[in-house]
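With one protein chain withheld, the remaining protein chains of the complex are depicted in position.
To keep things simple, chains are lettered A, B and C as they appear, and every chain counts its residues starting from 1.
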Amino acid sequence: MIAKTPPMGWNSWDCYGAAVTEEQVLQNARYMAEHLKPYGWEYVVVDIQWSSPAAINHDYIPFSDLCMDEFGRLIPAKNRFPSAAGGKGFAPLAEEIHRMGLKFGIHIMRGMPREAARRHLPIEGSSAFCHEVANPNSICFWNPDMYGLKCDLPGAQDYYDSIFRLYASWGVDFIKCDDIAREYPHCQREIELISLGRDHSGRDMVLSLSPGPAPLEKAEHLKTWANMWRITDDFWDDWKQLRAMFERAEKWCIHAGPGHWPDADMLPVGALRQCEDPESWTGFTQAEQRTMMSLWCMMRAPLMIGGEMTKNDDFTLKLLTNGALLEIEKESWAGHPVRTSQEECIWVAPRKDGQGFYVALFNLTEETRALKFDLSDVEQEGPRNAREVWTGQECQGVITLQAELAPHDAAVFRVD
Amino acid sequence: MIAKTPPMGWNSWDCYGAAVTEEQVLQNARYMAEHLKPYGWEYVVVDIQWSSPAAINHDYIPFSDLCMDEFGRLIPAKNRFPSAAGGKGFAPLAEEIHRMGLKFGIHIMRGMPREAARRHLPIEGSSAFCHEVANPNSICFWNPDMYGLKCDLPGAQDYYDSIFRLYASWGVDFIKCDDIAREYPHCQREIELISLGRDHSGRDMVLSLSPGPAPLEKAEHLKTWANMWRITDDFWDDWKQLRAMFERAEKWCIHAGPGHWPDADMLPVGALRQCEDPESWTGFTQAEQRTMMSLWCMMRAPLMIGGEMTKNDDFTLKLLTNGALLEIEKESWAGHPVRTSQEECIWVAPRKDGQGFYVALFNLTEETRALKFDLSDVEQEGPRNAREVWTGQECQGVITLQAELAPHDAAVFRVD
Amino acid sequence: MIAKTPPMGWNSWDCYGAAVTEEQVLQNARYMAEHLKPYGWEYVVVDIQWSSPAAINHDYIPFSDLCMDEFGRLIPAKNRFPSAAGGKGFAPLAEEIHRMGLKFGIHIMRGMPREAARRHLPIEGSSAFCHEVANPNSICFWNPDMYGLKCDLPGAQDYYDSIFRLYASWGVDFIKCDDIAREYPHCQREIELISLGRDHSGRDMVLSLSPGPAPLEKAEHLKTWANMWRITDDFWDDWKQLRAMFERAEKWCIHAGPGHWPDADMLPVGALRQCEDPESWTGFTQAEQRTMMSLWCMMRAPLMIGGEMTKNDDFTLKLLTNGALLEIEKESWAGHPVRTSQEECIWVAPRKDGQGFYVALFNLTEETRALKFDLSDVEQEGPRNAREVWTGQECQGVITLQAELAPHDAAVFRVD
Partner (left out) sequence: MIAKTPPMGWNSWDCYGAAVTEEQVLQNARYMAEHLKPYGWEYVVVDIQWSSPAAINHDYIPFSDLCMDEFGRLIPAKNRFPSAAGGKGFAPLAEEIHRMGLKFGIHIMRGMPREAARRHLPIEGSSAFCHEVANPNSICFWNPDMYGLKCDLPGAQDYYDSIFRLYASWGVDFIKCDDIAREYPHCQREIELISLGRDHSGRDMVLSLSPGPAPLEKAEHLKTWANMWRITDDFWDDWKQLRAMFERAEKWCIHAGPGHWPDADMLPVGALRQCEDPESWTGFTQAEQRTMMSLWCMMRAPLMIGGEMTKNDDFTLKLLTNGALLEIEKESWAGHPVRTSQEECIWVAPRKDGQGFYVALFNLTEETRALKFDLSDVEQEGPRNAREVWTGQECQGVITLQAELAPHDAAVFRVD
């Protein structure tokens, strides 16, 4: 099974936008291998526009030339990914990352390059041609490069098969497919074709759908055809967005399970926006970062670090290597909120092994606040022993969990 | 805490409509005490129109006279509830039921009788008068008797306090308040006043709100102010309605917890509609009844029997006394669906004590169907032992649960 | 034909609310007969609550007693309308007003008194009873007195026939029926029953429906069953409401015609709100009053004066007796806007006799503004002669109409 627990890794978008280079990818991979791997972090994902020689920041450049093979499949821009020279694609980079014991992922847009259709290129392994299956009226509203496909033509599946065959040959382990997760109903069939293309390749590749919000009423379709899918639009280091995630988390939490994970987007921690400003740092307070990590774990969302990791300070590294917290991602199930008000939110998550459960307390206000939670509110008989994962504080024989929390801060108890 | 686990009992509506009599209530109470009480059944609830001397079936009679005290509070019609004679209200009946070791409940409409306002009656324990707090423009669209209250006047709380004081003096344990659960936003404040009226009485009375669908976005308000609330309109013995409950159950399941239970309405089993036809029997197949009981238990919905119990056949009695199933109501938590398609639905619910979990398989099709579920789909390592609650079948060392299910049938496994 | 041109008259609401008395009605009738009648003003209408002995201002008094005959038909409160004593109803007042050469109108609510249903009164001329045809769930949301009728029962038509028979016997010429014009779709059938009740009476009575906004898509139904219907909610002396009327006028103008007139509500001019404050005067500027009168005439809306007329100052009297303007109500057709911007609005209306046309210029801004209009914009060849109706200014041989207008002011040209 692919993605038996929520995928954990790093993604280049938050720090390098559309312009990440091979060397930047590698330096983060090396950091991950050295510092994070023991805690479950493993995916290294190159985000959007890796086929564009011209990208320099978070912007897209309309009508610029993308690198493409003779079958209309995008390939890495050699000026940014030198190891791709000689038609090798991402194979050398993937191999290097695999050598570190990590996994390699890439971003794709749904559809095919507009230029492939304009040039009437053949589809690899098919008698169809690109211009026959491109749908000139199915476009992305924020990226100028691609056409969606005419999904009821057999050649459309052929095209998706051809690109996943290429990615499998490169050794790709993770595909973040863009312009698709919120595009129901018109992209529902296209999701199926992409998922089948992945299957036909024979290689295990996590299929991640972006951007959100994906529609809740399509939960079962998403669970069937994808391994993770975004539940909001792009998430950045802004309290309002973090605050709003509680509502989305509540709606989606029951849909988390092995092989299918609602995705709350990258973790904007540490050094962000490096392509625009090397001094840029997350705008989240430490309390807010604890809240984010706690919520993502309690809902079992995938964890994808967004910052340039080699610049991590001590706080950030510790944040990302809190084993007691990260264990929730692996060992809990059925996590859900039990109380939600304007001021506070409380989540509970049983352990799958029956050895107790987790309780997270969130202070949503702008003031320091004492939160408490009676174990009887989840019908658990006390007294019990508990341990708070951020402070390490032990509580013996309690019937009420308590925490004095700074504004926007969180506490997470493991109750035995 | 009131309603620490989902309330279980009997309600007079499905069999007697607006016309139930004291003798009918008592014969059902006696049956419950004798046959059902050991399994957790305890509430005996008299539904709507008990103050109307004229009611004969499920209909309401506009402009008929209701029995009322001098403070505009409805009292039982003596022709139907003889023990209420002499101003004793429901106290004698409640006492009789308490003697059986059971609890007693009644139905109320929000607001006050129109006649109380018209007659400018005083409010008991208050300087306000009925006509001052009645809101002639807040009416029920299906029952002609009542006005809602002007909830920002202090006299409105006084009126609700006065009726709950009366109910407490009678020994009432359960209030089903009608014309309110789906009436957000205009009844939001009225819910609070009613809940406070209950609290001010000093007596533990379950507060149940009807009819549904209550709005999902008001879940926290409902959890705060009520003990149970309807999640659909009236539920009857019709597969379409049962089929539709799966969607509602999915949306509401995370909101079930001690003191607050989403309510899927009465169980239309056995002898129904007795006031119209003494031969009337549930239209549900036995398979459908198993599905209903299984779903209600997995979502921890309150269980209120709708049929005339003294006519129960052997199947019905066994259905209502399946201890292994009913245990789910008490011992599980965090139950939720893990797979939902047009053809089948699968729910899982951990036990609170960590000793295993429950898995329910539902066949939603019109054909016999083999369902199976890999324990790895909920990340549970096998092999495990399991026992199916309807058949009693034991499975040793399995990694996949399986059941051959008749159309609309269900299987529920306890996995150790 | 009833209401061959738009009805013109006076209504008691704006100055006396729910509390007008016979003497107040008569003093206004005498004023109309003396000063306004030659200009086409003729209806004198007693607005809401004339059956309530207790009304003192614009408020309604819930649960107060209304005067009613033995058939559940409301009759005038004798303390306010002394001539109604002895069961004569409004007959003596109507006769007095007829003697002045004027016409008499009354307000009614749709439906029947709640008390008539509660008391199970018989319906005059019918075998049905009030409580059988009252619909306790069809109520007005702002007035506490009435129930709508169950319109598919024959007794409902009987009840409406019975009240119109009474009104005809009194000599009523105009019925303003309330709580109905915006109550589509559920009151559509009730409108028909009321209209038929009027027809069955055999007496010519204008049928006017309130309040608005009536739905535009029901224009043909309204034209078929009523003589006038409100196109907005209550209109008062507030520029925002007057400004907003331009949009409604544009939508409704093509539906004005003999026997059916979109109604822009009363003219709040002169002495208003007398029941609350005898000093109260219209808040409209003189310019705004010219704009209101001009727009109402160009769209051929009914004209109902709202002020206590005996207090009219010279300006108000002249406003209401501008013969050149009021002629538009009688002699134009097909009036409609030809230009509408945020700053100005221009209407044109041909004369039915082919002898030229009218052009109205409206300054909607807060500044003095020069407006002009080329006759070629309505394909009229010039040069032409024109006369402005408010200033009397004559323009000879013009091809462009021009006016320097104060804020919110209007000019209306008759072009020969």
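The criterion applied here is as follows: a contact is a pair of C-beta atoms (placed from the backbone, for glycine too) under 8 Å apart; a residue touches a chain by one contact, two chains touch by 3 or more.
Remember, it's a predicted structure, so these values are computed and weren't measured experimentally.
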Q.
For the chain that was dropped from the view, give me its touching partners among the shown chains.
A. A, C
Q.
Using the document's definition of touch, tell me which of C:M100, C:A168 or C:A334 contacts the absent chain.
A. C:A334
Q) Which one touches the absent chain: C:I56, C:I254, C:A370 or C:I399? A) C:I254
Q | Per the touch definition above, residue among A:I48, A:A134, A:C151 or A:L193 touching the missing chain | A | A:A134
Q) Which of C:N57, C:S127 or C:S376 sits in contact with the chain that's absent? A) C:S376
Q. Which residue numbers on subunit A touch the omitted chain?
A. 62-63, 114-115, 117-118, 120, 131, 134, 136-137, 139-142, 144
Q | Where the missing chain touches subunit C, by residue | A | 1, 4-5, 219-220, 223, 250, 253-254, 257-259, 333-341, 348, 350-356, 376-380
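We adopt the following convention: only the chains that are shown with their structure count from here on.
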Q: Please give the pair of chains with the highest number of C-beta contact pairs.
A: A-B
Q: Taking CA centroids for every chain, report which one is farthest away from subunit C.
A: A
**Q.** Cα-centroid distance, subunit A relative to subunit C, in whole angstrom
**A.** 65
Q: Just give me the whole-number Å value for how far the CA centre of subunit B lies from that of subunit C.
A: 52
Q: List the centre-to-centre spacing of subunit A and subunit B in whole Å, with centres computed as mean CA coordinates.
A: 42
Q | subunit B, residues touching no fewer than two other chains | A | none
